[in-house]
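Note that one protein chain is taken out, while the other chains of the complex remain in position.
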Amino acid sequence: MSRKPDLRVGMIGTGFMGKAHAFGFAAAPKVFDLGQDVVLDMVADVTEEAAAKAARAYGFERATTDWREIVADPAIDIVSITAPNALHKEMSLAAIAAGKHVYCEKPLAPLAVDAAEMTAEAEAAGVKTQVGFNYLCNPMLALAREMIAAGELGEILGYRGIHAEDYMADPASPFTFRHDPEGGGALADLGSHALATAEYLVGPISEVMGDCVTMIGTRSGRRVEVDDVGRAFLRFENGASGSIEGNWISTGRKMQHDFEVYGTKGALCFTQERLNELHHFDAGLPVGRQGFRRIEAGPANPPYGQFIAAAGHQIGFNDLKTIEVAGYIRAISGAEPEPFNFRAGLRIQTLVETIQASSRERFWRAI
Amino acid sequence: MSRKPDLRVGMIGTGFMGKAHAFGFAAAPKVFDLGQDVVLDMVADVTEEAAAKAARAYGFERATTDWREIVADPAIDIVSITAPNALHKEMSLAAIAAGKHVYCEKPLAPLAVDAAEMTAEAEAAGVKTQVGFNYLCNPMLALAREMIAAGELGEILGYRGIHAEDYMADPASPFTFRHDPEGGGALADLGSHALATAEYLVGPISEVMGDCVTMIGTRSGRRVEVDDVGRAFLRFENGASGSIEGNWISTGRKMQHDFEVYGTKGALCFTQERLNELHHFDAGLPVGRQGFRRIEAGPANPPYGQFIAAAGHQIGFNDLKTIEVAGYIRAISGAEPEPFNFRAGLRIQTLVETIQASSRERFWRAI
Amino acid sequence: MSRKPDLRVGMIGTGFMGKAHAFGFAAAPKVFDLGQDVVLDMVADVTEEAAAKAARAYGFERATTDWREIVADPAIDIVSITAPNALHKEMSLAAIAAGKHVYCEKPLAPLAVDAAEMTAEAEAAGVKTQVGFNYLCNPMLALAREMIAAGELGEILGYRGIHAEDYMADPASPFTFRHDPEGGGALADLGSHALATAEYLVGPISEVMGDCVTMIGTRSGRRVEVDDVGRAFLRFENGASGSIEGNWISTGRKMQHDFEVYGTKGALCFTQERLNELHHFDAGLPVGRQGFRRIEAGPANPPYGQFIAAAGHQIGFNDLKTIEVAGYIRAISGAEPEPFNFRAGLRIQTLVETIQASSRERFWRAI
Partner (left out) sequence: MSRKPDLRVGMIGTGFMGKAHAFGFAAAPKVFDLGQDVVLDMVADVTEEAAAKAARAYGFERATTDWREIVADPAIDIVSITAPNALHKEMSLAAIAAGKHVYCEKPLAPLAVDAAEMTAEAEAAGVKTQVGFNYLCNPMLALAREMIAAGELGEILGYRGIHAEDYMADPASPFTFRHDPEGGGALADLGSHALATAEYLVGPISEVMGDCVTMIGTRSGRRVEVDDVGRAFLRFENGASGSIEGNWISTGRKMQHDFEVYGTKGALCFTQERLNELHHFDAGLPVGRQGFRRIEAGPANPPYGQFIAAAGHQIGFNDLKTIEVAGYIRAISGAEPEPFNFRAGLRIQTLVETIQASSRERFWRAI
C-alpha cells in the first residue's frame, strides 16, 4: 500500500504526560502498520533548558520556549497539549484556528462551558481532536464492551465502577493546584475515568445523584473545597442502574480503576490493578461448572497481538497510550472515527459537573 | 469450675435456618468451654411428620405441632424462632411474656415499629435476646474492628460495603414472599448485613441517602414493588463517609459480603467469598515493601483456635453460627453482654427503613 | 426408613485430633441422614484428670485411664485411636482382635511392615477400618476426580502436588518426636497427603525418584536425621508423569495442600488455602473466552448441601472431618465401601518408604 506523508507533531509541555505522548507517537508507527510515519518535530517548555532537554530525551528535532511558535508553524500537523489544565483552552483554540489537529490531555478545561467552546470550534474547523482517556484503550475493555453489546450478559441489571488512588491520602501532603476549586477534585480527576468507562460499557447515563465530600479540610494551612471522594448513583438510558466513585484518599490503592457489570445471563469483573485480565461469569454453563473465569489478554483481543504474539505475556500502561495514539493517527488519516474526541471529553465534564451540582443540591439531576 | 445447669432449647421452625440453629446449639458446648450444656428439648413444625423428622434428624427429645406448647413449657429456657418473618413478633412476644430467652432470626419483624415493641418487651422482662447476624461472628471481622479501634488505620476516611448474591437474578424465577412489600427487598434482606458490618467496624451511621431500585418489575405475572438493589451513601458519626449496597440480582455472586475501609494510616479489604482472609495495607511500612497483606485466620484470631489448633486451615459458614450461639449462651449465663440483641436488630431495621424513605423522597435523611 | 441401632464409640487420646474425632462423631449424624445415631461412650487418656475433662468437654459418657478397658468393653462398636503414632499398632491389633471397627489417625504405624500386619489382621477379622486422610473428603476434590474420570480434561499429561506448612521452619524450634527417625519427617507427615491426593485424582503411581533433604540439621543440640523437605518425581500407571513435595519449613505457609493437573483438553488447579474453590480451564471454549474458572463449592458438589443450602458460603476444615466420619459410618452399616481403610493407609506408607529409599539410593524405584 502507498505510504501517506509523515505526520509532524508539535508538543507543548514536557512533564510526565509529555513523556507519555512523545513515547506514544514514537511507538505507535512501529507497533502498528499505520501506513504513515510520525515525526517528532518541535517541543515547547517554559525554559530553554527544559525544552532542549526534552527534545534530546524524547527525540524532537526542534525546541522552543514559545508554544505559539508550534501553533504557527505550517510544517506541524498535530499539536499535543500536556501543559497545565488552565492553559488547555487558549492553546487548543489557537491550534484549532491554525488548522491543526489537537490532542489535549484531560480535562479539556476546568469548566464544561469552556470545553463546549473548544468542541464547537474544533468541529467547525474540521480538525481531528483527541482527549487522553487511555484506560478505554485496553483490549480487555474492548472485549467487555463487545460481550455486552453482543448480549452475552443478557439485559444489564447493575453496574459498579470506581477509580481510587491514594496520592492525596496523607493529610500532611501539601496544597496543590489540584485543591483549587478550578482543579476539580477527585470526581473530576479520577471519577471522570470511572464515568468514561461506565458509558463506554453500558451506554449513556441519563440521571445522577452525587455525593462529593471533602474529608481533609485543610492542607498546608489552607482550606480545601474540592472533594476527596465523589460518589454517584447512576441511571442509564437502557434502564440499568449503578454507581461510581472517584477517590484520591484510598490509602494503598495505586490504580483501582475497577468495574463490575451484572446482567441476566452473566457478569464481568475487572480491575486495572491487573489490567490484562477480565473475569467473566457465564450463567449458561451447567450448574457445578460455573464460576468467574479469568480471561487473559492475548492476540484474540486486538490490538494486543500488535505488541506480543503470545497470550498472557501482558501489555503495560504505556502500551495503552500507544494504542490511543494509533487510533488518533488512523482517525486523522480518515480510516476510523476519532476514538475519544473533544465532544467525548465535553460529555465527561458535563457528567462531572452535573454530579457536583446534584451533590450540592442533595437531589437527583438529569443529564 | 462448677458446671451450671443445662439450658433447654425449644425451636420453632425446621427449615434451613432451623438446621443451622440446632447444629449451633449442639456444637457450641463441644467447641467452647461454656461451663454448661445445652439440651435440644422440643421442636415445633406445622405437621407432625415434619416435627418428628426434625426431632430425629437434629436430636430434639420432643416434637410438637403447636409452638405455643414450647412457649408454655416451664422446662424450656430458650426459644429459638426460625419460622416465617411474619410470625416473629407474635412468637417472640409470647415467649418473652413466658420469661423465655429468645433467639430470633432476622429480620425481627417486617416493620421497625414492631421490632421496637419486641425490643421494649424483652428489655422490660429482662430476658436475653439474640438476632441472627452471624457474619459479624467472623474472627477476621473482630480483627478488623480491633485494628480500627486501636488506631492502626489512623483516622477513617472512607468505607465501601456490599452484600450481593444472585438468587433473584433470573427474571424467570417466581414471585415469592420475599417480593411482597412486607418481604422487604434486597436492602432489607442483604443490605441489612452490609449495614450491620459497617456500624460494627466504623461506628454509628448518622445520615443516609438511599437508592432502592426494582429492576425486574414483574415476576410470575405479578408486579414487584420491592427493591432488587438498595444502595446508600453514608455519613458516620465519627466524620467518615461511605456507601453500602444490598443486591440480590448480581449474577454469579453467591456470597459477596465485602468491605473496604480506608484510613490515613492504612486500609483493610475483605470478602466473605474468602471468609478466612483479611487484607491489610500498612502505610507505616517502608515504601517499596508496602502492599496489601493477606492475613489468614488462625489461633491469634479468637475464637478460631477453639475450632482448629493451626492457622490457615479455615473455619466455615456453620462455624460462624456456632460462635454466635456460644456468645448468646455466655450472655445468658451473665458472663458477657448479648452479642447482637433485639435492640441491635431494631437498629438495623431503622437504618433500612430510613434508607428506603430517603430513596422514595430522593433526598438525604438523618437517622 | 427403619433406624439402625446406635453405634457406640470409644476414643483413645484426647489431643487436637481427639477433639476433631469427637466433634466429627457428634456432628455427622446431625448433618447427614445416616439412619443411625452415634453415642460417645468412653474416652481414655493417661491421667484421670485429662480423661474426665475430655469426657465432659466432648460429651463422652464414661472416662478411663486404661485404653484396654475400651477395647474390652462389649458395648463399644468403634475404637477411635488418636494416641501417639508409636502406639497405633498395639492398640489397633487389640481392638481388631476384640472385633471392633477401628478408626486410626495417620500414619497407621511408623513402618509399612507394621501397617501391613495391621491391614492383614483387620481384613481377616472383617472389621471396618478408617485412616484419617480428611483432605480427600473435600467436595471440590470429588469434583476434580469426577471431571478427570469423565475425560473432561482429556488425557492427563502432567501433575504437580504439594503439601507445605511452616511449623518446623524456625531453626530454634525444639527437637520433638517428629524429628526421630521413627517420626518420619516431612515426606511422611505432609508429603503423604500430597501422595494420597495424587493417586485419588490420577490413579496409581508406578515409579518414583525421591529427594529427601534435612535442611536444619540440629535442633535443641540434637542431630536431626529426618527430612525437612521430601520431593519426588512420579510416574503413574496411566502414563502421566508428575511431582510432589512435602515440606514443613515453608515459612508463611499454613496449609499449602495444592495441586495442578494438566490434560490435553483442560486443566485443574486447587489450593487448600482456599478449600472451597476449584479452578478449571476448559480448552473447548472458544479462544478469547478461555481462562481458569473459579468454581465455588455449592450444593452441586455433594455433600456440601448437607451443610449449607446455598453455594459460596464455604465449609471449613472441621466439616471435612465430619464428611470423613459420615463415610465411615455408612461403611460400617454396609451402605458403602470404606472411604480410606487400612489398606489405603498402607499404600501411602509404602509410597513414602519407596521414595525415602529412592532418595537414599539416588535412583528411581518401582512401587
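Think of it as A, B and C in the order they're written, each chain with its own count starting at 1.
The rule is simple: a contact is a pair of C-beta atoms (placed from the backbone, for glycine too) under 8 Å apart; a residue touches a chain by one contact, two chains touch by 3 or more.
All values reported here derive from a predicted model rather than from experimental measurement.
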item	value
Residue among C:170, C:225 or C:336 touching the omitted chain	C:170
Candidates C:250, C:318, C:341 or C:354 - the one touching the absent chain	C:250
Hidden-chain contact residue, picked from the options A:209, A:315 or A:348	A:315
Subunit C residues that touch the omitted chain in the full complex	153, 155, 157-158, 160, 166, 169-171, 209, 211, 213, 215-216, 228-229, 231, 233, 239-241, 243, 245, 247, 249-253, 260, 262-267, 281, 283, 290-292, 362-364
Touching residues (missing chain, whole complex) on subunit A	3, 16, 22-23, 26-27, 29-31, 33, 37, 56-59, 165, 167, 253-255, 273-275, 296, 298, 307-319
Contact set of subunit B toward the excluded chain (per top definition)	143, 279-280, 287-296, 298, 300-301
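Operating definition for what follows: only the chains that are shown with their structure count from here on.
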item	value
Distance from subunit C to subunit A - Cα centre to Cα centre, in angstrom	54
Centroid spacing, where centroids are CA-atom means, of subunit A and subunit B in whole angstrom	42
Computed distance of Cα centres, subunit C from subunit B, in Å	34
Overlap residues in subunit A, where contacts from two or more other chains coincide	290-292
